[in-house]
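Here the complex is missing one protein chain, while the rest keep their positions.
And then subunit A:
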Amino acid sequence: MSVTLKDTDSAGTSGAAAGGPVDAAVEPGRTLTRGRLVLRRFLRNRLALVGMVAIASLYAMAFLSPLFAPWDHQQQDYTAFLRPPGGNHWFGTTQIGEDVFAQTMRGLQKSLTIGLLVGVISTALASLVGATAGYFGGWVDRILMWLVDLLLVLPSFLIISIASPAFRGKSWLLFVVLLALFGWMITARIVRGMTMTLKEREFVKAARFMGQSPLRIILRHIVPNMASLLIIDATVNVGAAVLAETGLSYFGFGVQPPDVSLGTLIATGTRAAFTFPWMFLFAGGFLVLTVLSVNWVGDGLRDALDPTSTRARRREPRRRRAGATASAAPSAAPATTSSAKPSTTPSDRPQSTDGSAG
């Protein structure tokens, strides 16, 4: 990521919002829309680009490969048991002659679908709950944040595994709903913090004095102003959802047979991991590749959409941080509303409200 920030434009100075104008000056004589600016920043980040291409090809592979692959995922080849990779079993076969490639692709399909659905749903939920808490304040805020605290005390893994007997034998969509229900808390905290500052802005006040309903204000004025953060968080949440899904499926608490996901495949493969490594290595490799590329894309999106999210930029950084940012650091202690600082578009960023290094 290479926004050409001047050296003097270092941290601490609360007006480090020069990202937009400076960037626009890179190419004079041509109007630069925000969309094009973001796209250009994103394309400059090589790892993010690699991640994007990887995800696109993973999706394509998972959903298109059944069209040309030699074997179906349920088909059994009675002439080849526990065959190592090679021939027309590209990833080898299992004990009962199932084709590992076809199974891995099938699992990848399910994991990718669940990850995408859960990421999007949980982020939508987070934005609604967080914005409601921040906008109304008072008792609503206290109750909702208490709920967030409660769900953080109870790891979602624990709840879903306890609930798993209830959806055994039912549709995997129920599992998606559960994963989404327990994956929104941290994002909601950040959204709440941003809403509290947005609430004081003129356009929100104007809407309120014009008599618009709170729901409309939240949906039309507050949530769209956090689009950058929500896009980034949705991406990060997709990665987290894939990990949560595979983890639960690993124990048989998630996707149930006859459905397969990368988690169930790894679980069955692990039992014979030392003698027949191909049964779990491919599924594992695809899982790591998926989450890694999602994280890289999230990272690149953050750089592209939200270049002011880090105040300290001494030189031209190319990439900064892992899947989760410090600006997205959950604030457990009461005095850290600062971690949810408003970081809207670079040009119209309000005064810096963070208190840590100021």
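Following the convention adopted for this analysis, a contact is a pair of C-beta atoms (placed from the backbone, for glycine too) under 8 Å apart; a residue touches a chain by one contact, two chains touch by 3 or more; residues count from 1.
Here is the rule we go by: contacts and distances are computed from a predicted model.
Asks: Look at the options "Formate dehydrogenase beta subunit", "Amino acid ABC transporter ATP-binding protein", "1,2-phenylacetyl-CoA epoxidase subunit B" or "Peptide/nickel transport system permease protein" and return the one that UniProt uses as the protein name of the missing chain.
Replies: In UniProt, the chain that is not shown appears as "Peptide/nickel transport system permease protein".
Asks: Among A:91, A:135, A:276 or A:296, exactly one should touch the missing chain; which is it?
Replies: A:296
Asks: Considering the complete complex, identify which of A:65, A:212 or A:270 is in touch with the unshown chain.
Replies: Looking across A:65, A:212 or A:270, the contact with the absent chain belongs to A:270.
Asks: Among A:60, A:96, A:174 or A:288, single out the residue that touches the unshown chain.
Replies: A:288
Asks: Looking at the full complex, which residue from A:82, A:120 or A:163 touches the chain that isn't shown here?
Replies: Counting the whole complex, the residue in contact with the absent chain is A:163.
Asks: Among A:64, A:140 or A:154, exactly one should touch the missing chain; which is it?
Replies: A:154
Asks: Just checking the interface: what residues of subunit A touch the absent partner chain?
Replies: On the side of subunit A, residues 10-13, 146, 149-150, 152-155, 157-159, 161-166, 186, 239, 243, 246-247, 250-251, 253, 266-267, 270, 273-274, 277, 280, 284, 287-288, 291-292, 295-296, 310-315, 317-326, 329-336, 339, 355-357 touch the unshown chain.
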